[in-house]
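Structure, as structure tokens:
Here the complex is missing one protein chain, while the rest keep their positions.
Let's turn to chain A:
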Amino acid sequence: MFDFLDSPQYNLLGAFWLTVQLTVFSGIGALVWGTILAGMRVSPVPVMRAFGTAYVNVVRNTPLTLIIVFTSLGLYNSLGITLGGGGDIESINFRLAVLGLAAYTATFVCEALRSGINTVGLGQAEAARALGLGFFQVLWSIVLPQAFRSVVAPLASVLIALTKNTTVAAAIGVAEAALLMKEMIENESDAILLVFAVFAFGFIVLTLPTGLVLGWLSKRVAVKR
């Protein structure tokens, strides 16, 4: 019954490996960009705050499919943006998908982090300012480290959502798990329930440990007050 899984026609591990790569690269991008956005949203500069707020509200409320398709049809086809070097269309699409996923997920990282910033007592920042630290030093040395520790659990949810959202990259032909699943559904229609089960299992293998490890980490790094 599991014959088709061994078929050289389907590279199941390869597809999931690409899913992992999409998750890791866009996860890192989202973390960095989301942190910068959160910094903007709490900054004393009105222009920065306005940009952060506008970005988060526009991008967060746009369907991910639209963003991913836009990176391919809008950025690449219309504007010719390939994100560094040539490469074949597959690696261009991969990079575009990472960009789209990171840009989208960063809004959720930003909002999780901002709620974390709100849990850090006002006195912490005041004490740091009273020592003579500037805005960025206060943010980087005092506020963000404590904010991150309090939002590990919500960030785990964002990361799990991101892992599953990478399936949208199938829309622009990135050969990750969902694209392979589509192909297998067409070719193996007699074992369709099995195909679904295999892919569901594959994603659970990726996301369940993420949740468990980060749940443990969140308790481990919690700041005692």
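Brief remarks on what is shown
As a working rule, contacts are C-beta pairs under 8 Å (C-beta built on N, C-alpha and C of every residue); 3 or more make two chains touch, one makes a residue touch a chain; residues count from 1.
Here is the rule we go by: contacts and distances are computed from a predicted model.
The chain that is not shown carries the UniProt protein name "ABC-type polar-amino-acid transporter", picked from "ABC-type polar-amino-acid transporter", "Cbb3-type cytochrome c oxidase subunit I", "ATP synthase subunit a" or "1,2-phenylacetyl-CoA epoxidase subunit A". Of A:A128, A:A175 or A:A191, it is A:A128 that touches the chain left out of the display. Where chain A meets the omitted chain, the residues involved are 121, 123-124, 126-134, 137, 141-142, 145-146, 149, 223-225.
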